[in-house]
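Heads up, one of the protein chains got dropped from this complex, but the rest are sitting where they should.
Chain naming follows the written order as A, B and C, and within any one chain the residues start at number 1.
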Amino acid sequence: MKKIMNDPENIVPEMVAGLVQAYPQHLKQLPDTEALVRHDEASMAGKVGVISGGGSGHEPAHAGFVGPGMLSAAVAGQVFTSPTPDQIYAAIKAADHGKGVFMIIKNYSGDVMNFDMAKDLAEMDDIAVKSIVVDDDIAVENSTFTQGRRGVAGTIFMHKVIGAAADQGASLDELATLAQKVKPNIKTIAVALSGATVPEVGKPGFILADDEIEYGVGIHGEPGYRKEKMQPANALASELLNRLKAEFHYQAGDHFALLVNGMGATPLMEQYVFTHNVMDQLAADKVNIDFTKVGNNLTSLDMAGVSLTLFKLADSKWLQALQYPVDTIAWTQK
Amino acid sequence: MKKIMNDPENIVPEMVAGLVQAYPQHLKQLPDTEALVRHDEASMAGKVGVISGGGSGHEPAHAGFVGPGMLSAAVAGQVFTSPTPDQIYAAIKAADHGKGVFMIIKNYSGDVMNFDMAKDLAEMDDIAVKSIVVDDDIAVENSTFTQGRRGVAGTIFMHKVIGAAADQGASLDELATLAQKVKPNIKTIAVALSGATVPEVGKPGFILADDEIEYGVGIHGEPGYRKEKMQPANALASELLNRLKAEFHYQAGDHFALLVNGMGATPLMEQYVFTHNVMDQLAADKVNIDFTKVGNNLTSLDMAGVSLTLFKLADSKWLQALQYPVDTIAWTQK
Amino acid sequence: MALTLENTLNWLHGFDQVIEAKKAYLSQLDTPIGDGDHGNNLARGAAAIEAALEKNKPTDLTAALKTIAMALVSKVGGASGALYGTAFLEMAKTSQKTQALPDLLAAGLAGIQKRGSATTGEKTMVDVWAPVVTAAQAGELDQAVVDQAVQATKEMQATKGRASYVGEKSVGHLDPGAVSSGYLFTELLKTGVDK
Partner (left out) sequence: MALTLENTLNWLHGFDQVIEAKKAYLSQLDTPIGDGDHGNNLARGAAAIEAALEKNKPTDLTAALKTIAMALVSKVGGASGALYGTAFLEMAKTSQKTQALPDLLAAGLAGIQKRGSATTGEKTMVDVWAPVVTAAQAGELDQAVVDQAVQATKEMQATKGRASYVGEKSVGHLDPGAVSSGYLFTELLKTGVDK
C-alpha cells in the first residue's frame, strides 16, 4: 500500500485540516471536532439546518457539499467508521438556527445508531431534530432478513433536494415529509474493478483478479452480488441498467436525474465513456434524463469502479431543486 | 489492465460523446471532430476566443474548462497524443468572433507543431491567432539541450487568467502580453506513486515497486529526476517545496496561488492531507497563499500521485483573475 | 458477584490490553463480512479508556463506568462505539442502585438492544451478551459459557449490522463484535468477580 499520508491514525484530522486551510471561504472547523460548518453564517439564518456525515474515505462527501443551497454542516468519522455522537451533536448545535436540524444518514448500523444517540443528546437541549435514512443501494435485497439496503452515492441527490428546500425556507416537518417522498425514488448500483485499502488496515478489503469485476459492491467494500470477467463498458452499463429497470419499471417518457459516480481511482475518461453507454441505452428506452452529474462525488478511498444512480423525478419540483443554485467545494451552480 | 471502456481505439470519441450527453448546457461538439465549444454562444460575442487542448487522458482538462470566464473551445487528441491541425483549426474557427483567437499550448513537440500548423491554416483564412506555450514543469532542466520544460498542471492557472481577461474584453495583443508576463510565474513539480496505462498500449508506461515513488514525472509518464522509497506526505511536501523554493526564491510576505493536482487515481483524502502539509510548511516560511485549488484538474489517466503548482501573484490583478466568475464543468465560481 | 471500583479497573485494563493485542485479528474478522475496522475501532476506544481513567482517576464504580462509557462513545465510532458506549452508560446508571454483576450486565444488554434492536440469533454481540447475562443470573457464568456463545455465532446468518449485507455468505464466519465481547467477558472472569 502506497498512500500519501503520515501516521494513518491521523489521516482524518490532517485531511480536515487541509480542507479548512484550502477552503476557508467555504468551511469552518468546530473546535475539538472533525465537524465542519458553513463559513457563511448568514446563509443559515432563520432556516432549518441540514447535516450529514459518516465515515471518512468518501471525499468529496460530505464536507465538499457544505455550503449555501446544500448542507449546513458535515461530520467526518474515522475512515469507514461512523462519527461519534458527541461530534454529530456539535454539528447539530452549529447548524441549528432556531428552526431545528434535519439529518441525512446513510443506512449503516453504525451511522444510524450514532446519529440517533446525537439526536437524543440534542433533544435533551431542546433542539428539534428529524432525520432520513437513505437506502438507495439496490444490490442488497430489501428484506426483513437484513439491516435493509445500504445508503450510497444517491445520497447526494437527497442532500441537494433537501438543501434547496431548506434554503427556500421549508420547515423541519416539511423537510421530513419531502425526504420520505424522495427516498424511494433514488436507487443506485455499483461495479468495482478493485478493492479499497483502509489506511490503518494496509491491505485491500477485497481482491479481484486482473480480469475480474464485482457487481453490487458497497462503498466500504461490502460484497456485491456477482463476480465475473471484465466486460466492455457497454455491457457494464446494460447489467447495471437492467437492475435499475427491474426496480423502477421505467417506461418511455419517464423523467430521471442521473449520477455516474467514480469510486476514487477510476479516471474521468472512463466515467464519461460509461456515461455515454448508459445515456445511449436510456435514450433507446425513450427515458428522459433531465439532469446529469458525472464524477467522484461519493467515493470509496482508492477503489476503482463506478456507481450508477437514477433518481425518478416524480415531482417536477425535484428537478428544480437539483438545478437550484448551490455553492460548495464539490458542487457549484448558478 | 482493467478499464471501463469498449474498443480502446474509440475511447476518445466515446468520452467526448459522454461529455456532450452529460453536459449539453456547457458544451457543443463541432461536427466530425473531437473539438468542443461553449454552448453559450452569446458569452463569446465581441471577445477574443481562447482555446486549448492536447492529448486526451488529462480529464477534466481541457473540455472541463470550457465555458464563460475560461476557454471558448477545447480540442481532444488521441490519448497522450496532440490533436491534429484540422481539428485545432475547427476549434479556432468556432472560437473566433472577429477579434481573433488565443491558443494556450503545453510545451510538447507534438502539441507545439500541430497548433502551429493550425495557426498557419487559420492565417490563410485571415483569422488572427496568437499563442503561449506553457512550460511550468521544473522537474526538467531548462537548458538548450532539451525541448525546454514541459507544460503540465499549472496550465490551468493560465487558462483561468487568460479566460478572465478575454471575458473582460482584452484584445489579442493584450492577452499575448499578459500570458508572457504570467508564464514565468507558474511552476509545477510532481511525484508519482504509479504509472499510467494508455488504453491502446495495455500496460503501464513505467512501473514503480510497491514501496517506491518517483519525483518529477511528467503528465505522460516522462521520467522524473529521482526514484526513492515511499515517504510520509510531509516529506513529499518538503521535497517538492524545496524544488519550488529554489526556483522562486520565495520570501516571507510573498503572495502565491496554490494548486494541488491529483494525477487520476489518488483519492481526495490523500490530496487534502498533502495540502495540509504543504500549507503548514508555506505558513512556516510566512508565504501568503491567497488562492487554493485541490483536486483532479489535469490528470494522467490512472496514474497515482500529485503535482504541486505555485503561481507567484506578482500582479494583484492576477488574483482577481483567479477569483473572477467562471462557469465550466470542472471549475465554477460565482 | 459484584463489581467494585477495583475489579472494574482491573477488568478494563485487561480488556484494553487484549484489544490492542488482537486489533489486527478483529479487523481481519470484520473483513469478509464487514468493513475491516472493528479492531481499529476498539483499539481507539481502549486507548481512550486508558487515557480517561488515568486523567479522571474515578473514585467510585459509577464514575468509573461513566468514564469508560464516554471514552467509548467519543472515540470508537461505528456500530460498536454506540453499542459498547450505551452498554457501559446503562451499567453506570444502574450502578447507582446496585453493584450486583448480573443486574449490571443485564442493564448493559438492555442498552445494546435499545440502541441496535437486535435479538439473539442475528449474529451480533447480543449473541454473547444474552447467554452471559442468563448464566450470570443463574450463577453459572464461566469461560465455557463465553467461548460457546462466541463460537455459536459462526454458523449464524447475520440479519443485523453490516454483516447482514453479505446475507448467506455471513455463515461460516465468527462475528467480530461477538469475539470482542468474548474478550470482554474473558477479562471479566480473570478478575475473579464470579468467585
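Keep this in mind: a contact is a pair of C-beta atoms (placed from the backbone, for glycine too) under 8 Å apart; a residue touches a chain by one contact, two chains touch by 3 or more.
Keep in mind that this is a model prediction, so the values were computed, not measured.
Although it is not drawn here, the omitted chain touches the following shown chains in the complete assembly: B.
The chain omitted from view is touched by exactly one of B:Gln29, B:Ser52, B:Thr84 or B:Thr309, namely B:Thr84.
Touch with the chain that is not drawn comes from one residue among B:Val140, B:Ala153, B:Leu258 or B:Met279, which is B:Val140. Between the chain not shown and the residues B:Gly221, B:Gly262 or B:Gly305, the one that touches is B:Gly221.
One chain is missing from the display, and on subunit B it is touched by residues 55, 77-87, 108-110, 113-114, 116-117, 140-141, 144-147, 150, 198, 200-201, 205, 218, 220-223.
The rule we apply is simple: only the chains that are shown with their structure count from here on.
Taken pairwise by the contact criterion, the protein chains link up end to end in a single open path, with no chain closing the loop. Of all chain pairs, the one linked by the largest number of contacting C-beta pairs is A-B. With chains reduced to the mean position of their C-alpha atoms, the one farthest from subunit C is B.
We define each chain's centre as the mean of its Cα atoms; on that basis subunit A and subunit C are separated by 31 Å.
With centres defined as mean CA coordinates, subunit C is found 53 Å away from subunit B.
Shared contact sites, meaning residues of subunit A that touch two or more other chains, fall at 79.
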